[in-house]
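This is the structure I want to talk about, given as structure tokens.
Missing here is one protein chain; the remaining ones are kept as they sit in the complex.
Right, chain A next:
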Amino acid sequence: MRTAHTFKSAFKSLRANKTRSALTILGIVIGITAIIIVVSVSEGAKGLILSQIKGLGANIIFIEPGREPEGPSDFTQILSDSLKDRELKALNKRNIPDLKDLAPAVMVPAILSRGGETKNTNVLGTSPLYAEMLSIFPEQGVFLSDDDVLSGSNSVVIGYNVKEELFGPSDALGENIKIKNKNFRVIGVFPKKGQVAFFDVDNVAIIPYTTALNYISGSRHYNLIMAEISTDEAVPRAAKDIEITLRNLHSITDPEKDDFHITTQEDIVDRVGTITGVLQTLLGSVAAISLIVGGIGIMNIMLVSVTERTREIGLRKALGARPADILYQFLLEAVMLTIIGGVIGIILGALFSFTVSIVLSKTLNLDWSFVFSTKAAALGIAVSGGIGLIFGIFPARRASKKSPIEALRYE
């Protein structure tokens, strides 16, 4: 049978039952929408996370207390106090030949105040290297110096939001603010930066780690030690050296019992891959289920359609249609139906992902870009067409096998 005419007649019969066709393809639409969202959102998340760590340089190793958290509800890391001055001293060039520099960090929630204004936020105690590692520098004033660290000075560098909330439009440089009722002098103000390496620069107050340990934290342990390695290539070797050094120091023989964990940028990239993989599997199965349900819906409606059009099938056969012609006609109808559903799904999925990207980047100030994957769109078309074929073949075969006189006699 001639393809153009088959298309025309398939289209006509779908249009004749507009409501039914629309309801039938709903499952396919939802399934394909889910596929597009999955791909777009996980690509967006990946892009976001990678852009966060991009500024870091590949030669930074993170050393954190506690064993590696196994999930979001695993608090072992936070509760551990395994990184102290002793460990900081052991991480030297003798033990780790590739080490260039270290930046410890202490993170303490604290109340900042100036006059009547207060702000509840995180105070970070660290060293000058930190700013270089994250490539964040004050817009006004300067960052902490080595002298600040050595002397345990009361200098503070504040984020954009902290400045706005405590000082408003007036100048902050050289002014004093109180952290836990202790006076600190503002020596630098960061520009508006948003998140850098999962770290909210706008809402932070950075002081020397020595000062933080002595006056603010109340304990002697670090939340994080960042190690700068001489070259990117030396990172795996240095990570191994750090591991050995800390295990020796803590007399750990069983790696299972590590009370610290080491993260390289490669690890982060891997972890991102794992997370987006989980996300894709999860939403992917939602898509799969809805596609199967949608496919069964298509099959059901096609069976109804075959029954309704029994006379037409009989007539076509009487006029010379071979079983293959009838099969082709009904199969084409099913595939057209599902592909229309697929196209609608692709449009809806893209719209939804686009909205999400706008909302996230506007409200959360995240660097979330909208990704429309042509691969995903092609996959959507292929999958929806495939569903049409798989679930259309049974009704189409039934149609093609109808005996012409039985079909013509059908009332």
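Here are some notes:
Definition applied: contacts are C-beta pairs under 8 Å (C-beta built on N, C-alpha and C of every residue); 3 or more make two chains touch, one makes a residue touch a chain; residues count from 1.
By definition in this document, contacts and distances are computed from a predicted model.
The subunit not displayed here is recorded in UniProt as "Macrolide ABC transporter ATP-binding protein", chosen from "Arsenical resistance operon transcriptional repressor ArsD", "Macrolide ABC transporter ATP-binding protein", "Spore germination protein KA" or "Cell division protein FtsX".
In the full complex, chain A makes contact with the omitted chain through residues 1-2, 5-6, 9, 12-13, 16, 311-312, 314-325, 403-405, 408.
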